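Only a single protein chain was left out; the remaining protein chains are all shown in position.
First chain written, first letter: the chains are A and B, and each begins at residue 1.
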Amino acid sequence: MEGLVIRDLSKTYYDIYMGQHVAAVEAISLEIAPGEFVAILGPSGCGKTTLLNMVAGFIPPTRGEILLNGRRIQGPGPDRGVVFQSFALFPWKTVLDNVAFGLKMRGVPREERDRIAREYIALVGLDGFEHRYPHELSGGMQQRVGVARVLANNPDLLLMDEPFASVDAQTRMTLQEELTRIWETRHPTILFVTHDVEEAVFLANRVVVLTPRPGRVRESVAVPLPRPRSWQHLIEDPDYKSLVARVLGLVRAPA
Amino acid sequence: MTPRDPSGVVAAAPAASRPRAAARRLEAGLWFAAPLVLLVLVWAAVVRFYHVPLRVFPAPADVAGALLQQARSGALAGHSWHSLRRVLVGTTLAVASSIPLGIAISTNRHVAALFTPILRFFSVLAGIAWIPLATLWFGYGFGAITFIIFNAVFFIVLYNTILGVTSIPQVLRDAARSLGANRWQVLTEVLLPGALPNIVTGIRTGMGFAWRGLIAAEIIATNAGLGYMLFLARDFYRTEVIVLGMILIGAIWVLLDRLILAPIERRTIERWGLTRAVA
Partner (left out) sequence: MMPLRRWLRRLLTYPAVQGAGPFVLLVALWAVVVQLEIYPRTFFPGPQDVLRSFVNLVYKGVLPTYLQDSVTRLAVGAGAGICVGIPLGLLIGLHPASYRFFWPLIIFFQAIGDIAWLPILLIWFGFTLTTMTFVIVYTVIFPMIFNTALGVRTVPVEMIRAAQSLGASRWRVLVEVLLPGALPNVITGLRNGLGYGWRALIAAEIIVGTSGIGFMMFDARRSGSVVEMILGMILLGILWYVVDAWILRPAERATIERWGLVRQTP
């Protein structure tokens, strides 16, 4: 069974200050087919990042199971690449070494992994910057490196945790367009967590809206807007606008 | 889930859990003591098993005996008091002089340019290297040792004051000025409170150095105090008194630091809504 299958997933924490158990996420069931672009949306604190962390394997679920291509998830791994909001680039490595990191972990020899890395650096539009250090790049450029680093590793699933939240609005729009362009050419499977409704509808094929805490799936909304997509067009598109309005209503609806 | 902001600090515990916090602190104290107790047991076993003679190393029982003997004769209290007194006086003088200088250096470019290279040079000479000269100028005993202490604390508190003041974001000072504060008020309302956590950390660290420098100074330059007691015992090969002295030196500092200084430091930091992992 290909793709991501999440069945009856729950996560509960013990809060030492309140002295009680708190559910972050409850009984979530979700399926993502290969090549789909799914956005997870919800109000603050609804557990969407917790959900992503469980799929990534960083934290274990309290109940339920997560299957990727038929296999249970056991901890983090290169089959699920993660793009972080804070970029998480290695400051002591150049752009080239950062992007080649996953390949190095797999034992790919230097010449080949540098070649592959350069391809992906060019893909995200950063050729010429291979030998710079992350701190010399702007936020938008750093995130591009983050995306290239994950793509170079060819994961089965791409997990993105509010990746454009730390970047200014105009750069964000550029990065969103670049991401859709990449998806439209290569069709990776993407699970994209965000709190930004317009971003979610712009990027995804399908938007899953969670309830406020504890997060449950409220509704799954298909986004049949034509591709390729660009901000210039969609901003006046009536279908886009009504979708955004509908999803916004779902996000803001009371528990 | 406890609120966690991106920098990873955790909000302070609400008042309702105070008794629980006290119980937790007791538990922490026990956990702290456990490896030390284990060490004492291992120590006793090793001395017994290898038949270590008293001349080489005492058993815990011998040290306990020395403790009772010294305590009864009043020598213990006397030496401890001498040591503590020097630390307190030296520290007070150092703090009183380093904080104003630190503030001056952080706020005035010219003062900074003048003092910084000199201070960097002298900071390495802190403490011990001054002993020969200090005994010549101040004579043996209280004067020289207090000078050593002063030296140890002065530079640390100075650097921490500078660090504290310079890391106050300029916007806070600007905000104060644009709300009508004059230079003195900016100092007392913004700079001092803002630098206080760092200053307190500096005092705590400085006193740590002072304590260690004190012992060295007492060995060399006086006839009272714990360091002196330590060295005197060596002349008579009374290892149980030596080890007693070592344990006391360690224990007094651990208690002073953990029970008094660390909570003060923690509380000044907590007042500003931040807690850090305090070593």
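To be clear about the criterion, a contact is a pair of C-beta atoms (placed from the backbone, for glycine too) under 8 Å apart; a residue touches a chain by one contact, two chains touch by 3 or more.
Predicted model, so just to flag it, every value in this text is computed and none were measured.
Novice: Please identify which residue in A:Ala23, A:Ala88 or A:Leu225 touches the non-displayed chain.
Specialist: Checking the options A:Ala23, A:Ala88 or A:Leu225, the one contacting the hidden chain is A:Ala88.
Novice: Can you work out which residue in B:Pro100, B:Pro132 or B:Pro263 touches the chain that's missing from view?
Specialist: Of these options, the touching residue for the absent chain is B:Pro132.
Novice: Which residue among A:Pro60, A:Gly77, A:Pro228 or A:Gly249 touches the omitted chain?
Specialist: Answer from the full complex: A:Gly77 touches the omitted chain.
Novice: For review purposes, identify every residue of chain B that touches the missing chain, sorted by number.
Specialist: Residues of chain B in touch with the missing chain: 31-36, 39, 55-57, 113-118, 120-122, 124-133, 135-137, 163, 211-212, 215-216, 219-220, 227, 230-231, 233-234, 237, 239, 242-243, 245-247, 249-251, 253-254, 257-258, 277, 279.
Novice: Would you write out the residues of chain A that touch the absent chain, in ascending order?
Specialist: With respect to the unshown chain, the touching residues of chain A are 56-58, 75-78, 80-82, 84, 86, 88-92, 101-102, 105-106, 133-136, 149-150, 153, 159.
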